[in-house]
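Only one protein chain is missing; all other protein chains are in place.
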Amino acid sequence: MNNYLDPYRDTGLLHLWAERLQKYQGKPLKLMEVCGTHTMAIARYGIRTLLPERIRLVSGPGCPVCVTPSYYINSAVALARRPETIVATFGDLMRIPGDEGSLLEAKSLGADIRVLYSPLDALKIARDNPERQVVLLSVGFETTTPIFALAIDKASQEGLNNFTVLSANKTMPEVLKVLAGDPTVGIDGYLYPGHVSAIIGTRFYEELAEKYGVPGVVAGFEPLDILTAVAALSEICNEGRHTVRNLYTRVVKPEGNPRAVQAMERVFEPADAVWRGIGRISGSGLAIREEYARYDAWKVFDLQIGEYSEPEGCRCGEILKGTKSPGDCPLFGTRCVPENPVGACMVSSEGTCAAHYKYGGIR
Amino acid sequence: MTERITLAHGSGGKLTHQLIGRIFYPHFANDILQTGDDAAKLPVPAGTLAYTTDSFVITPLFFKGGDIGKLSVCGTVNDLATSGARPLALSCGFIIEEGFEISRLERIVSSMAETARSCGVRIVTGDTKVVPKGAADQLFINTSGIGIIPDGCHISASRAKPGDVVIVTGMIGDHGAAILLEREELHIAADIASDCAPLHYLVARVLADVPDIHVLRDPTRGGLASTLHEIALQSDTGILIWEKDIPVRPEVQGICELLGMDPLYLANEGKMVMVVPQENAGKVMEILQSDPLGKDSRIIGQVIREPAKRVLLETVTGAKRIVEMMTGDQLPRIC
Partner (left out) sequence: MCLAVPGKVTEIKGKTAIVEIMGVLREASLELLEDVKVGDYVILHAGCAIEKLDEAEALKTIELFKELKDIYHE
């Protein structure tokens, strides 16, 4: 078995922590996690049912697939429909509905769409199919973006001429600032994403804590990581301290991974981005730099970025900000279900509403 | 004989007869089949007839641990076994895509024959059709099977009762994981093979000593989770399973960690779920664990009264959560 997973899933220790958390007597707290993988882990292990009533753990906009506007899928589907195109994508994007259906539906109608585990594997598809156009779908935060950057860089070094990337990558700092600075959101503390932090380090979180008074704990993804992080964060919040604590030191260093950041910055530059459910946040996105324009599918295929609006009745914006819960949305579980998602929070299996629907806690 | 299947092989004429004579009869060899009548005639012992049908469309056709032929025999035999039946005979219909290599067909037929022999069943009737290129994905196999249910044996997915124990006869997810690895675009390697196996002898051994079994089901498509859902729905009870007790091979666990997938939804082709009255659980486990096909059996949960029609999982944290029904095949995820 894996020695670096099992100790963090130790049933005995987990039960003891769960008991401890129940004893919390401090002030009521609203804590926010901002990572789709945290959302999934929390739902999968039933973490919320272990928390006392006073500690509310909400899911913020941490699912990069959920916050990608539907025009992205429309462009991907349109490209997939061209007979000469091979679309390479993570599985996460396959079921997201666009105006003309999802990638999965396009595939069932004959489009050549391949699910990959790594962006780097797309290069092999391009090399093996010189007469086809390979379009790699690139969605993600700072954990994944350096890897897309590597892929583009390699393509450039090899002089591949049948490989492009359709990018909608985003970064965390700006949205964290927006939420921390919004009094209606009222976050007491952040549970920070362990793997994004492994790349960008923890200094930015300290700035946030200082400037906005919102403390945080950097957490790993095993159940023990999450429980201890929630406990530590509630202690810090309760004591009114504006500090950041790293509880994922086995992976996260304060300076992060500068090489990964450099790789990312070599290929991508900051740009404005639209977050489905929230709207435009300046400087929160990434665009492929001009030097790599021949690998930028938006430019190579001259794709139009569509207009974007929220569906009627959808409460995703408020759910992503943690001001409403899935149950507060009139569409949840009725018009909006995993098989037929209406808004951002239901589209990905790690979206707040999807995780809530799928795993629904039993008290 | 031509190297590849052509439309003429399916038209009922000379080539069809050649194909049957050179491939199907020699491998499936038995008197009933080789009378060459359109319907098989066999004496039916007394008892209740169990009757099942299944179709097999798997790709790739050959995989670690088996092939579509072996799968079709095991799958049919196992379906019969879930009602406690002793399998008697199978039918098989082939739908072959024009251009299919005859040598591959022979490999598959040979595998079916070998599997059938090891199961003590005969393939007594069959059919062959050929469709134009593109109208089928290489080869589809349809089977049906008959068996005899012994008197007094009442096994059904509707018979689970609160207090019953839920047992699985071994590690889950092997077949689903093995097929996933055959998808070369994931570029992942592991020593995992399909668990494809016939379970009717194992079931017979259990029933011989413990006739009072409430439910038998094989968790194929949709995995353990889907099967438990079927049982919960048909019995109008709930089922609670304990995460720490669900047996999963480390390699299957590794794949699931890597790809963000859940072994509960991965297919199995050589496992049974058994729901047995609590007082019989010990004896059933003893018999299972003494058999090579059941040596990794585990008690994984119990049947509960409420919430009815739901499957609950107690996670390693002690918290309980709902196990949802699968909606579409699992896809690897990176987020």
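By written order: A and B. Residues from 1 in each chain.
Following the convention adopted for this analysis, a contact is a pair of C-beta atoms (placed from the backbone, for glycine too) under 8 Å apart; a residue touches a chain by one contact, two chains touch by 3 or more.
Given the structure is predicted, the values throughout are model-derived calculations rather than measurements.
**Student:** Among B:7, B:153, B:258 or B:326, choose the residue that contacts the chain missing from this document, as touch is defined above.
**Tutor:** Missing-chain contact among the listed residues: B:258.
**Student:** Of the listed residues A:231, A:244, A:297 or A:354, which contacts the missing chain in the full complex?
**Tutor:** A:231
**Student:** Out of A:120, A:271, A:300 or A:337, which residue would touch the omitted chain in the full complex?
**Tutor:** A:120
**Student:** Decide which residue listed in A:78, A:251, A:271 or A:300 touches the omitted chain of the complex.
**Tutor:** A:251
**Student:** Of the residues in chain A, which ones touch the absent chain?
**Tutor:** 1-2, 4-5, 7-8, 13, 16-17, 20-21, 23-25, 35-38, 62-64, 90, 117-121, 140-141, 143-144, 146-147, 150, 193-196, 198-199, 221, 224, 228, 231-232, 235, 247-252, 257, 259-260, 263, 350
**Student:** Tell me where the left-out chain touches chain B, residue by residue.
**Tutor:** 187-191, 250-251, 253-255, 257-258, 260, 333-335
The definition used in the following text is that only the chains that are shown with their structure count from here on.
**Student:** Just how far, in Å, is the C-alpha centre of chain B from the one of chain A?
**Tutor:** Between these chains, centre-to-centre, one finds 38 Å.
**Student:** Along chain A, where are the residues that touch chain B in the complex?
**Tutor:** 1-2, 5, 9-11, 14-15, 18, 36-37, 40, 43-47, 49-50, 63-65, 90-92, 94-95, 104, 114-118, 121, 125, 140, 144, 223, 227, 338-339, 348-350, 357-362
**Student:** Under the stated contact criterion, what part of chain B meets chain A in this complex?
**Tutor:** It comes out as residues 185-188, 244, 250, 253-254, 257-260, 307, 312, 315-322, 324, 327-328, 331-335.
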